[in-house]
Every structure is written in structure tokens, then in C-alpha cells.
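The complex appears here minus one protein chain, its other protein chains still in place.
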Amino acid sequence: MSKQVALLQGNEACALGAIYAGCDFFGGYPITPSTEVAEEMALMLPRSGGKFIQMEDEIAGIGTVLGAAAAGAKAMTATSGPGFSLMMELLGYGCMAELPCVIVNVQRGGPSTGLPTKGAQADMLQARWGTHGDHQAIALCPSSIEECFTQTVKCFNLAERFRMPVLLMMDEFIGHMREKMTIPQPGELETYTHPRPKIKPAEYRHFGEGTGVGGAYAAMGSGYRFNITGLTHDPKGFPTNRADETKWKMDRLRAKVADHLPELTEVEREFMDDAEIVIFSYGAAARTAQQAVREARAQGVKAGLLRPTVVWPFPDQVVTEALRQARAMVVAELNQGQMILEVERANRTHTRVLPALRYDGEMITPAEVMNVIAEAAR
Amino acid sequence: MSKRHEIRLSGSGGQGMITAGVILAEAAGVYDGQNVVQSQSYGPEARGGASKAEVIISDQEIHFTKATAIDILLAMTQEAWDKYSHDLKSDGVAVVDSFYVKEVDRPGVHKLPLAQMARQEVGIEMVANIIALGAIAGITKVVTRESLEKAVMSRIPKGTEDKNRQALEIGFRLAAGV
Amino acid sequence: MKIHPAYEMLRPDKNFPNVWCPGCGHGIVQGAIIRAVQKLGLDRDEMAMVSGIGCSSRMPVYCDFNSLHTAHGRAIAFATGVKLHNPKLHVIVITGDGDALAIGGNHFIHAARRNVEMTVVLMNNMIYGMTGGQYSPTTPIGKRASTAPYGTAERDFDPCSLAKAAGAVFAARGTVYNAAELEKLITQALAKKGFALVEAVSPCPTLYGRLNREGNAVKMMQWQKENTVNVKAAEKLPPEKVRGKIVTGVFHDAETPGYTEIYDRVIAKARGA
Partner (left out) sequence: MAKNTTVEEARAAIEQDFKQGYDLPVYVYKPWCKSCEICVAFCPKQVLEMGEDRKPRLARPRDCIRCRQCELRCPDLAIFVCEEKAK
């Protein structure tokens, strides 16, 4: 079979990636600029026996996704700013109840209704801190159409393995852009499905093994009758407010991400070997940064690029190392300064950190980044 | 062709500018084997308002995804010309609809009867975007005719093949007369 | 068998007594649900009990089914996902008047409209019990609550009319005083293939009863006993004789294809295309 090369929109590639990963449930509410994800899923899911449902609002969208996940589905929803805000409570529920699912946020300008048809990267900290309570987040950020596909697959793999909602932080620029890509053949990309328990139902504890990462867990209706609750619970899933059991649960939620940082860290490096000015950028803005790095090199500036594809957990160590090596770091992002706060937190060497920001709904240009590089090189 | 081509197709919502952009990108990317990035911007309205689609074609990897120095501009309305012609390069190629665009503030603009030909020869104005694609490809050779034809056929509704093939033919004919 | 017949349906390792106040009607509803499940011979492994937040919503943790205790108001949204992904499961939604009709009102009407196959047991105690007695969408106008110290100024919902109007296939009301009738109504609802509502009027002596001087659990159940009219009898009575009373029985019973059944046709069409 010859490889299929197709011109795809980011949103379409995301939906195709979901199907490739084995997604069999989509619940959501239409919102610009994420709508094409839902439309594509509505078309494709029933063909493979999966289920698509358009709910009455975004809260119901993620609610039905979490319900399907409890029943064993590989489930997904897709939304944008206002809908993402509505989903926050249940994002926390998914973390607490350890339900795997993928939430796609095609970011647009905000706050409030903001710029529905224009792009931004201004939900980056909401993705990390939007829901109440201590919790961890795993979030990926694609910079190309191909990555919309491959990272959606990876999101499902991580959700299944880490038993938690995983966020794909797209943006309108990437979501509505088209590029050609070679559709991966079945088996070409890894697809992970969590193991199902084999022990006797009487011995089964739904939240029993260590941090739960990579472990077996059961679906409702599979003969293991367990309880799931958003209340703090013991290993059996029964509500508790005992301090020791609460601490056990909170430590488990923390450790499942904190103890697996090397596995979760994924940063692409370009021209980093001798880089003196390092640009930190992700998602759509990183495309501009890629161009700027090359233009800077052409002008004799030793510039390099750090492009995290997994933005949460933040690649702390990588950034700390890069800051140690660099004379200055330029953070290029499409907001008023969000991930730059994390970069500054990782800055243990008091290296200069300069923002290259744009937040008017338009894409930051290579010239704008070059100006900041020039300032950094001074 | 070792060059980055930035192409902007502009008009009003409903004139098929985004469809035209997708077809052009598919012709260049999938059938001609170039690297390609296609994007668009539009207002909240489904019909009316200024609308543009941009296609960047290059034999190199495309990093920056937006068009900022336009090599090829299509304007199907006066509003689109007024709004989107400012960053057309001095040696850029401009094609405008001669019926809807009356005032152009620079020399060398190709004024072609795109909408008129669509109405008179094909019978529906809707295919003016395909005529425009034919004209642009004919004038600039930014994509091959075979690839453009394949891309048109893969992206249009079933049952409209003849009308679109005719429209493409008209476009290339107009280009030959330039 | 020298044991309470309901015990086999309770979680063996869950501590009892349950969380509810003395005389709370919710435990009576739990008993009725368990007996209905036993009567129909449903397989526990194929039971999914989904709840929201509130007093009533604590029920699933005690029942030895697949149980999902969700967020406030969202039980029906979760339950829709459970049912749609695994239509084999018998889904029972346990909810209260605030959970189902205030914060979850949108999900309630839309699940009824879609006719998603689930049995919704709505325990109506006309008050928010868990948070300390605030008024709910079913608190009758003029009645007192901690957030209505002078009596509420709001009219109340009739959950059965609401469900029927939104498209449910079954809507019925019972009281905990008449636990046998309640059990019968839940049994009927569980057998339906569509969105079925059973409203169980369940007294809250601790808050509603105290705030409105209606007495303890026994007095409140005595009131139920004396002020309940069956829907068939009510139809023949003049309206003034029915006003202020609890009308019980089946209000609506229809046969319409359920959501998962219709969705199977969508799948067949998508695959044929």
C-alpha cells in the first residue's frame, strides 16, 4: 500500500490522529475555532463503531467523556477558550478520579468571547492551574499539522498510561492551517492501551498499585465493581477525610507526574550546540522562532531554539541547563507573558530573559523576534 | 523554482477564496511535491465581509506560516483590494476582477473579467474562483496545470466536474491573452 | 435466609450505618431500588449507578454495583457517556431536586429530549440538605429555607411534567411513606427503554421539617400518609381538593426508541455509506 500524502487542516489531523489512536468516543459542544475536530469525529467515529455526541454545553461535553472513560472508552472532547473555562471543574474531576481522556483546546484570543476566529496561546497557565485544588497536568503543544496528528496519538497514549486527562493545547493558527503530511500506516506509531486487571474482583482495588502509572485498571461493566468519586478517596475508591488517606491520595496524584519527568520531558533543540541566544517557543509561535533562528544565524548571531512539545510538566531541567549555557533567552509566545514565568522560575543563573510577545490575534513575525534577539545580543 | 512564493487570494465571504486556497495548496503540495502552508482569515460572517486565503509554496521547509510580502495577489472585490494589496511586492503579480475592482493604485495589474466569464460562459458566478486559479496558474506557473486540475477535481462537489473543468479552461485562456 | 434481603446488594466492605440523618427518606428509596433490581433479576455487574452531589447522591457508594459519584449537577451528563459507550449497562441516576433541576437542569431536559436509556430516581426533599437547608427549585412558594428566612418568592418545578414535556418516555411520582408503590414505580421505570423518571418524595426532617415546623420524620411521613392522592383519583376530583397534596402514580408512559437504539442505526448508515 502506497503512503497517503494529504493536505490537511490542523483540526482534521487531530481528529485523524484520534481515530488512529483508537478513540471510540467523542462528546463536545461546537465552538470556533475547534469545530472541525467535532465535525470530523462525527463523520468518522460511527464508521468504526464509535460514538459521537453533541452535548448541550461544554460541561456536559467533558462530563459525558469522563462517563464514557469510566465505562472503558478512549474518549476525547475538543473546545476553545470559553468552553475550556467551562470544563475546568470536571478537568479536576478527571484528575481526582483518574479517568483517562484527551481534551483538545484550540486556543483563540480572550478573555471572554475575545477573538473567536483568531489565534492566541493565552490558555497555557489555565491548562496548568485552571481547576481548583492541587493537581498535575500533562499538556502537549503542536507546531505543525503532522504534530497535530502525532501528538494527538501521544496524548491518548499518555492518558491511558498516566490515567488522567491529557491536554492538547493547539491554537487557531495551527488548527485552521493546512500543510501536507504523510498519513502514518497502522502500526507505524505506537498506540498504547492500558492493561485490564486479571486478579479476582474481590481483590481488586481501583486505585491500588503505587502511582497507577502503567498499571492495570478496570472499566465499569467488566465484572469489577468499584466506586469512583470526586471526593478524596481511599485505594478502594471510597470517600475519606482522614488525613493519612488524604495525603496518600494527594501524593499519588503528584507522584504520577513528578516521578516520571524524564519520560514526560520532550524538547526539540535546533542549533543549540553553541547557542548564545536561546529562543524558547512552542506551538504556532515556534514556527516564527524557527525562521528567526535561521535568519539570526545567517547574520552571524549564535542563536538556538528550544521547542518543548510537552509543555506541562514544564521541562525545568532542560531550560535551567540552557539558561546556564546562554547569554540570554528570548521567550516568544502569543500572550502577554505566560510560559516566560516558568522560564524565569527555572532561571537559577540570573541569565537575562527577554519577552517576544504578540497578543493582537496576529502571528508574531520573524522580524519582531529578530528585534528582541538583537536586543539580547547587545 | 528555488523560492518562497507567497500568494494571497482575497474577496468577500462566499466567493470561494478559502476553497481556492485549499485547491492551490493541494495542487502545489500533494501533486507538485512542493512544501506548502495554507491559512486564512475571515470575519464572523459566513457570507460577505472581506475574506482571504494565503498559500505559501516553497521547495524549502516552510517555517514562518504567514504571508507578509506578497508575490501573487488575487482581489475579487474592491474592498479586498483596498484591504489586502498594501504588502504586494513591487515586482508582485496582481490579478483583479475587472467587474468588481474599479480602482487600483498601481500599474501592471491584470484586470480580468473573472465573474463576467463565469456568468456568461459557465452560467454560474460561483466558479469565478476556479477561473481565477486557472488565470493565476497560467500567468505565474506557480503550479502545473495537471496538478491544478487534479486538485480541483478532488475538492469540488460531485456533479460539478464539467462546469469546473470549463472554468479552469477559461482561466488559462484568459492568462494566455495577458 | 436469615438476613435482610437487601444486604446482598450492599457493598460488603463499606461501613454502615449510612451517612443520612435519622428519619431521612433517602434510605427508604435505596431499599426500594434494591428490591426493584432484585425483582427484575438484574445482574449487578451490569448495573451502573451514577450520582451527582448532595445527600441523595451518596447512595451509589453503598450499593454493590458499578458506581460513579460525579460532580454537582453533572450525573446525567456522565451517565449519558456511560450508557452510550456500553449500552449493555442498566444506568440508574441517583439525584436530588437541587442536583437535577437547578445546576443540572440543562442536562436533565436534554437527556430526556434525547431519550437516553436511563432510570433517573430523583429524591425530592424540597431543600438542599447537605449544605444546610437552602431553598431548591422544588421548595414550594412561601416555604422557609436558610436562604429564604421569610419564605421563598419563587415558584417550584414539577419534575414529572418537566420530564414529560422534554421527551421522557416515563414519568412517575411516589412517596417514601408508600414504599411498596415506590418500589413498583421504580421497577416499571427500570424496564423502560428510554429516559424514565421516578420522583421519590422524601422528607428531610433535619432541615425542611425543622425550618417549616413540620415536625420529625414520623410527623412528616404521617403528613404524606394523609395528603397523598393517586393520579387516577385526582383526575376525578375538583382541583381544590388536589391542591397542596402529593399526587402519586404514573403520569406518562410512552414507547419511543431510545437514543442508543437510534444511534445504532446511525452506525449502520455510516458503515453502509
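Think of it as A, B and C in the order they're written, each chain with its own count starting at 1.
As a working rule, a residue touches a chain if its C-beta (ideal position, glycine included) is under 8 Å from a C-beta of that chain, and two chains touch if they have at least 3 such contacts.
Being a predicted model, the structure only gives us computed values, none of them experimental.
Looking at the complete complex, one finds that the omitted chain is in touch with C.
When the missing chain is restored to the complex, the residue among C:G27, C:G52, C:P87 or C:P137 that touches it is C:G27.
Among the residues C:P17, C:G41 or C:P239, only C:P17 touches the chain that is left out of the figure. Note that of C:D45, C:D99, C:D156 or C:E183, the residue touching the chain absent from this view is C:E183.
Residues of chain C that touch the chain left out of the display are 1-7, 10-18, 20-28, 30-32, 176-177, 179-180, 183, 216-218, 221-222, 225.
The working rule: only the chains that are shown with their structure count from here on.
The chain with its CA mean position farthest from that of chain B is C. The centroid of the Cα atoms in chain B and the matching centroid in chain C are 60 Å apart. Centres computed as Cα averages put chain A at a distance of 36 Å from chain B. Listed for chain B are no residues, as none touches two or more other chains.
Of all residues in chain A, none touches 2 or more other chains. The part of chain A that touches chain B in the complex is made up of residues 5-7, 116-118, 173, 176-180, 284, 287-288, 290-291, 294, 362-363, 365-366.
Residues 11, 13-14, 44-46, 48, 50, 60-61, 64-71, 74, 77-82, 84-86, 88-89, 106-107, 110, 263, 266-267, 269-271 of chain C are the ones that touch chain A when the two sit in their complex. Chain contact summary for the complex, chain B toward chain A: residues 22, 25-26, 29-30, 35-44, 62-66, 68.
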